[in-house]
Structures are given as structure tokens and as C-alpha cells.
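For this depiction, one protein chain was excluded, whereas all remaining protein chains were kept in their positions.
Lettered A, B and C in written order, each chain numbered from 1.
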Amino acid sequence: MDIAFRPRIGLIGGSRAEKKFLRSAEEVGRLIARREGILVCGGKAGVMEAACRGAKSAGGLTVGIIPGSNKTEANPYVDIVIATGMGYTRNSLVVMNADVVIAVDGEYGTLSEIAYAIVYGKEVIGLGTWDIAGVVPAKDAADAVERAFSRLGMPVN
Amino acid sequence: MDIAFRPRIGLIGGSRAEKKFLRSAEEVGRLIARREGILVCGGKAGVMEAACRGAKSAGGLTVGIIPGSNKTEANPYVDIVIATGMGYTRNSLVVMNADVVIAVDGEYGTLSEIAYAIVYGKEVIGLGTWDIAGVVPAKDAADAVERAFSRLGMPVN
Amino acid sequence: MDIAFRPRIGLIGGSRAEKKFLRSAEEVGRLIARREGILVCGGKAGVMEAACRGAKSAGGLTVGIIPGSNKTEANPYVDIVIATGMGYTRNSLVVMNADVVIAVDGEYGTLSEIAYAIVYGKEVIGLGTWDIAGVVPAKDAADAVERAFSRLGMPVN
Partner (left out) sequence: MDIAFRPRIGLIGGSRAEKKFLRSAEEVGRLIARREGILVCGGKAGVMEAACRGAKSAGGLTVGIIPGSNKTEANPYVDIVIATGMGYTRNSLVVMNADVVIAVDGEYGTLSEIAYAIVYGKEVIGLGTWDIAGVVPAKDAADAVERAFSRLGMPVN
């Protein structure tokens, strides 16, 4: 598929997380790549790195919009690093550049991204994340990715 | 008090709100001004305008960090307009420039500000706003302002 | 004059400068304050600090839009610190928040601000700064301030 038309799936979550969430994020990344989605995230460690690693293991493309001004700050599985030098203020840009968002675990930084995503009219699918109005809960990684692509009019079947 | 040392109280909430919240916000603004606090907000209508009006009615000083690039976009009770041209991305800057934050009502934009405030280590006091971990509920405007100044080591008595 | 209607004079220039430029900047700050202008600058050392010191010596009001996220980073003569956490990217916001701009000396950061000011349709008056099309040269501090206020329709006589 032409790169400019591939769906962009935002993946948000903390830079530290328990193993079970890292495993979910990695699976989410892998499944996004298999569906030819571009993974857009904050480019750092934890959930973001696990998702990028999953996406790369399946030949996917990853974009990391990072807080710092130096691309070496990104995790090693980010293909296209976008440095901002704006710190957490970049959270807004992460979800602005996704067609739909999957949130895995996460604390207050993730909460700011969930809020922005909803402000921007993007659906947020949640895996073990903040239980607030507007977040659609998924039961596992496969369900989250299925919901994300369905939302974009690209269901599996 | 020297202007550079006056406490900065962030006031967040929606650009549209029910009358009862507008009344609370106005009272919060008035009380902040009486305590020589500087009111920092997003500079727009609704809860922000009500709070600024309250602050000005008591001779206070108001700062509005607005989404647009033109200062005429601010509500008429803002003294110092800071235009950003960054849209909602400016939400991060509103709370970054407060020593403590009071949230009145509000939807997802306010939620993004609550989240950022906590990321930045600022206490958030809530009046009829999002009920999430980390927000300290207040029972009315006076209680909210009292909690805010106490947090800064400036209790009434 | 009501604070919201006082003219905002942007003052741009480097965080290090020779004594003669610091003296000019201080004089510019003093004269802006005497005319009830609000001095808007980047809030750091050098030319910015000298101008703020001048403005405060004449009872003026100063705004500093700083690169970092902590207000303690501002020079001690800034009244209203606006932290951005955006590094040099904040240069755009400094001139966006001025009605007219005076540039004193300066290197490439100042050049970015001159360029932005012109993009935003603000007149730039120069004192020993970049000699490029669009910058109106002044012969000294008094001339620069006179030109700035004249531009805003507020000439001395």
C-alpha cells in the first residue's frame, strides 16, 4: 500500500510498565504491522519500545515523536524519529498524528494523550489503561487492533 | 507584594459551562485576587472568563495563555495575553505556569490540563470536575482557594 | 493606562553581548517603561536582562517568555515569567506577543526572531543588529524607542 495511505495507529502508554503490558504492547505492534498500519508513538522506552519492537519484528514502519531535540533519544525500533524539544508538550502531537489510538496501561502522561485524542475526535481503545468515559475497553491485543482497524473501516473480515 | 513573587494560581475549565460553575469560577477568581494571587488560565470564554471577571472585580492580575495567535481572541478580563498559535497544545503551558491548579467543571481539554498538572508536580484541586486519582476535591470556591494557598504555605490563619 | 491596552514592545537580542549593547538595551528598557510600554522578551541574560533592568528601574512591567520549564531560569527583572519548555522554538512566541520589535545586537537566535517578526507583520527596529531587508535601523536607544511608539501611532510629539 502507498505509504501515504497506510492507516496510522497511535500507541500510547508509559515509559515503564509491568511485563504483561509490555507483552501486550509488543503484540499490538506486531498486529498493526501485519495489517500494514504505521505505528505512531512517543518514541521512548517501556510500552512504546515494546510496541515498536513488535512492529519491526513483522516488517512494519514506526514513527516516534519524542520529547527531546536529539534523535538518539528514541528507542532503537523507531524508523522515523521526529524530535520536538518540547518535552511533554509533544504529547498533543503524538495523537494528532494518529487516525485512531490504542492506550496500553499508562499514567498521567498517557491520560493527557487520551484526553487530547478525544478532543481531536480520535477513538481511543484501552488495554488496562484509564477507565474513563470515552475509552473503549478491549479484552486483549488482538481485540484492540481489530477494533482500531474496524473503526477505520478496515475490519478483518 | 512584588509581582514576581505573587503566587500563580492556575484556573482550568471549559469554555462553556452551566451557570453554577460560572458562579463558582467567578468567586474563585475574586478570592484569588484578594489573596494577591495571579490568575493564570487559558484566556478564553466560559469558566476562564468568569474567573478573570471575578479577579478583575477585586483588583487582581490575570494572565491568559491562548490557543490562537491574536490577542483579541482573549476574553476582555485578561490583562496579560500570551498568544501561542498552538491550539490545544498550549494546554500544557497553562498549567506549567501555575504553582497550583484549581479545576472547575470541564471536559476533555480540562482533563488534559489536569493530567499535565500532575505530570509537572502541581497539586490539582477540583470543583465539580473529573473525579480521578490525584485531584483533591473541594466543597466550594472558598474551600478550593483556601486549599490552593495552604498548599503554597500561605494559609489564611 | 489599563494594563490590557498598554503597548507591548518586543526586545530581542543575545544572552551575551558587549557592554555597549547592554547599555543600549538598558536605556531602551527604561524608555519603554517611561512610555508605559510593556517589555516582552525572552527572559534570559545579556541584552534581555539589561532591558528588563532598565524597565524595572523606571517602574515598568516586564514579561519573559523563556525556553525552559522552570520560572527560576528567568533573569531577576522579569515580572511575568512564561515558561514554555520548548527551547529555542519559543522564539516564535516572543515576537508573536509584541506589537513592534526592537532588536539589539544578537546572533542567529535573534535572526530567527527578526524573521518571525516580519512573517507576523510586526515592524523590526534594529540597533547594531542584522543588516537585512525589513529591519529599520535606529541610531540610538532613544531613536529606536521613538520609532517603535511612532509605528504604533503614539509618537512623542
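The working rule: contacts are C-beta pairs under 8 Å (C-beta built on N, C-alpha and C of every residue); 3 or more make two chains touch, one makes a residue touch a chain.
Just so we're clear, the structure is a prediction, and the values are computed from it rather than from any experiment.
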item: Residue among C:Ile3, C:Ala58 or C:Val119 touching the omitted chain; value: C:Val119
item: From A:Gly29, A:Pro67, A:Gly85 or A:Gly128, residue that would touch the chain that is not displayed; value: A:Gly85
item: Chain B, residues in touch with the chain not shown (by the definition above); value: 69, 84-89
item: Missing-chain contacts mapped onto chain A; value: 3-4, 38, 61, 63, 65, 69, 71, 76, 78-85, 92-93, 96-97, 120
item: Chain not shown, touching residues in chain C; value: 88-89, 91-93, 108-109, 111-112, 114-116, 118-120, 130, 132, 134
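The working rule: only the chains that are shown with their structure count from here on.
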item: Copies chain A and chain C touch via same or different residues, half shared test; value: same
item: Rotation angle superposing chain B onto its copy chain C by C-alpha atoms, nearest 5 degrees; value: 180
item: Central subunit by CA centre of mass proxy; value: B
item: Computed distance of Cα centres, chain B from chain A, in Å; value: 31
item: Centre-of-Cα separation between chain C and chain B, whole angstrom; value: 28
item: Euclidean distance of C-alpha centroids - chain A vs chain C, Å; value: 41
item: Set of chain C residues in contact with two or more other chains; value: 69, 84-85
